[in-house]
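Only one protein chain is missing from this complex, and each of the others stays in its spot.
We just call them A and B in the order they show up, numbering each chain from 1.
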Amino acid sequence: MPATSSLFYQVHFYLFGLLAIASAIAFVTRRSPVSAALWLVAVMFNLAALYVMLGAHFVGVIQVIVYAGAIMVVFLFVVMLLNLGRDGELSDFRGRWGRLAAGLVGLALLAQVMALARTRFVTGLQVPAAPVFGGPPDRGAVGDIAAPLFTEHLLAFEVTSILLLVAIVGAVVIGKRRGAA
Amino acid sequence: MIPEALALSAVLFTIGTIGVLTRRNAIVIFMCVELMLNAVNLSFVALSKLYGATGQVFVVFVMTVAAAEAAVGLAIIIAIFRHGHTVDLKNINLLKG
Partner (left out) sequence: MLLQEAAGAAHPLSGTFAEWIWLVPILPLIGFVVNGLLSLLPATHMGPADPSADAHGAHETQAHDDHHAVARHRYARIVSLVGPLVLGLSFAVALGVFAVVAGMQAEAPFVKTLFPWLVAGGLNVPAALQVDQLSMVMTLVVTGVGFLIHVFSVGYMQDDPGYPRYFAYLNLFVFFMLVLVLGASYPVLFVGWEGVGLCSYLLIGYWYSDKANADAGKKAFVMNRIGDFGFLVAMFLLFANVGALDFVGVNAGVGTLEEGGAVITAIGLFFFLGCAGKSAQIPLYTWLPDAMAGPTPVSALIHAATMVTAGVYLVARSAAIFSLAPVASLTVALVGAVTTIFAATIGLKQWDIKKVLAYSTVSQLGYMFIGVGVGAYAAGVFHLVTHAFFKALLFLGSGSVIFAMHRAFHHTGSHEDAQDMRNMGGLRRYMPWTFALMWIATLAIAGIPPLAGFFSKDEILASVFARTQHSTLAEATWMGIPGSALLLVIYVLGLAAAFLTAIYMTRMMIYTFHGPNRSGDAERQHLAEAPRVMTIPLVVLGVLSAVGGVLNLPSFLGGASQALHHWLEPVTGAAALNITHGEEAHLALGTEMILIGVAVLIALGGMVYAYARLKPTALVPKADAREASGIERVLEHKYFVDEAYDRAVVRPVVGLSRTVLWRGMDTGLIDGLFVNGSAWLMRSLGWLGARLQSGQVGTYAWVLVIGVLAVLGAFSFS
């Protein structure tokens, strides 16, 4: 990975960032849900690139495999299952005034978040000279995640697995056709 | 890079919010929520560069929960579609009253 201060790094960081924003805007403005879903996938790819550039290699890979590759696929399945591909059928936006108001609200939210970020959490945003975490270099990217996951956050890990179980069961039950065997 | 990443995260989050408020299709709204989750993930990852691996661990959890949520949520949407043959938000008002 080139040094974070190098031009190559910065150019690509901004590139992926702008692509992510553009894809997000495109995603929000598509009429057809299928197009929207695909644009969301694009956003996720760009985010994955950013994760890798930020040094979270494992998360970047996970993002592609799980988020873009599984969750979005499920979305697409459902969209196509419900046959919602036709343009203009059910994907109309909510009125002109609604969009204007939503835009204003969004701007307000953004402004507030930026303001809060700058004023309150200014301290501590200096990048330290060396990365904080470092461990035995032979653990690799996965080991850096796995070690805390299975030691510090073991309880959360277990609870999450139960959550997945519940979700599976729930999805099956809800999605079952009534009256059918 | 980290402030830029946080700014990007805020912008994506905002776009996701606007999408939630604007769209009428339930599935698309759901997808906007996913976008918001992604923005938050970016935030976590960016800050994990400062504070250690815990941020990335949390990202793993977020993704897991997002998956579970997507499954159940879409199942519900399918059930609603079976009930009223529509996923237009305007027509889903059984919570009324």
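We take it that contacts are C-beta pairs under 8 Å (C-beta built on N, C-alpha and C of every residue); 3 or more make two chains touch, one makes a residue touch a chain.
The structure presented is a predicted model; accordingly, all values stated were derived computationally and were not measured.
Across the whole complex, the hidden chain's contacts among the shown chains comprise A, B.
Interface note: of A:V11, A:V73 or A:A108, the residue touching the hidden chain in the full complex is A:A108.
The omitted chain makes contact with just one of the residues B:A7, B:L21 or B:V62: B:L21.
Interface residues of subunit A with the unshown chain, by the touch rule above, are 94, 105, 108-109, 112-113, 115-116, 119-120. Mapped onto subunit B, the footprint of the missing chain covers residues 17, 20-21, 24, 26, 29, 89-90, 92-97.
The definition used in the following text is that only the chains that are shown with their structure count from here on.
In whole angstrom, the spacing between the mean C-alpha positions of subunit A and subunit B is 8. Of all residues in subunit B, those touching subunit A in their complex are 1-8, 10-19, 21-25, 27-28, 30-32, 34-35, 38, 41-42, 45-46, 48-54, 56-57, 59-61, 63-72, 74-79, 81-82, 86-88. Those residues of subunit A whose C-beta lies close enough to touch subunit B in the complex are 4, 9-10, 13-14, 17, 20-21, 24-25, 27-28, 33, 36-37, 40, 43-44, 47, 50-51, 53-56, 58-59, 62-63, 66-67, 70-72, 74-75, 78-79, 81-82, 84, 90-94, 98-99, 101-103, 105-107, 109-110, 113-114, 117, 124-125, 127-128, 131-133, 144-145, 147-149, 152-153, 156, 160, 163-164, 166-168, 170-172, 174-175, 177-178.
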